[in-house]
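Only one protein chain is missing; all other protein chains are in place.
Now for subunit A:
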């Protein structure tokens, strides 16, 4: 960043003695760069960068992680107040139960799972969606008796705009091949450990046990996996280009929600 050409030094008008012979000393106005702006005086333009992080991502999870740089940190609080849903791909495996709900924990129990079918799993997912839908309406703190509550409910725009426990707005089974399965979960105010716990609870409901093998965030508000920079592209040019591309999207997102 420091290698990039900085802004040109400020110019000032000073009255300097004209180069010339002796005799009367005349003052000639000349445009001269201000010494205080000289790079050797000022030092490198960037010494520290303020980087802020968006919604937390676990050590064991992967996926889209939003960062704000410099002035972008102000947008981070606005994005937090938007309360938009995040989408995760959660992979699970039947047959085992561990103490921290992931496949690297200490084994608690092993169970059979050959009685599980995709239909049973989808039934459980429907119930989860139903109870979370109720929680969504309850934590949004809107009086259910008003006409506007009814209209928002019809459009599906009721959402908790303050603090709330984790709420799942939609779940879908993407793949099902015993013992592995994969779910797509849209949620609000969640932590990755909560998603792992949910996989464990799904296993319990199906009268077996399950551990979570993978948690990957594929969407955080408007940022999807396509916008995100992979490890190989963590350099200045890609970052600058990505910021430029996303600026418009972030602005529209914030305007629409707030």
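Following the convention adopted for this analysis, a residue touches a chain if its C-beta (ideal position, glycine included) is under 8 Å from a C-beta of that chain, and two chains touch if they have at least 3 such contacts; residues count from 1.
Methods note: contacts and distances are computed from a predicted model.
Student: Look at the options "SRPRA protein", "RCC1-like G exchanging factor-like protein", "Propionyl-CoA carboxylase beta chain, mitochondrial" or "Protein transport protein SEC24" and return the one that UniProt uses as the protein name of the missing chain.
Tutor: "RCC1-like G exchanging factor-like protein"
Student: Among A:133, A:164, A:191 or A:257, single out the residue that touches the unshown chain.
Tutor: Considering all chains, including the one not shown, the answer is A:133.
Student: Looking beyond the chains shown, say which of A:45, A:74 or A:110 touches the absent one.
Tutor: From the options A:45, A:74 or A:110, the contact with the absent chain belongs to A:110.
Student: If I consider the whole complex, including the chain that's not displayed, which of A:57, A:90 or A:124 touches that chain?
Tutor: Selected residue, touching the omitted chain: A:124.
Student: Any idea which of A:10, A:155, A:231 or A:244 touches the chain not displayed?
Tutor: Once the missing chain is taken into account, the touching residue is A:155.
Student: When the complex is taken as a whole, what residues of subunit A touch the one chain not shown?
Tutor: Subunit A touches the chain not shown through residues 95, 107, 109-112, 114-115, 120, 123-124, 126-127, 129-131, 133-134, 137, 144-147, 149-151, 153-156, 170, 172, 186, 205-208.
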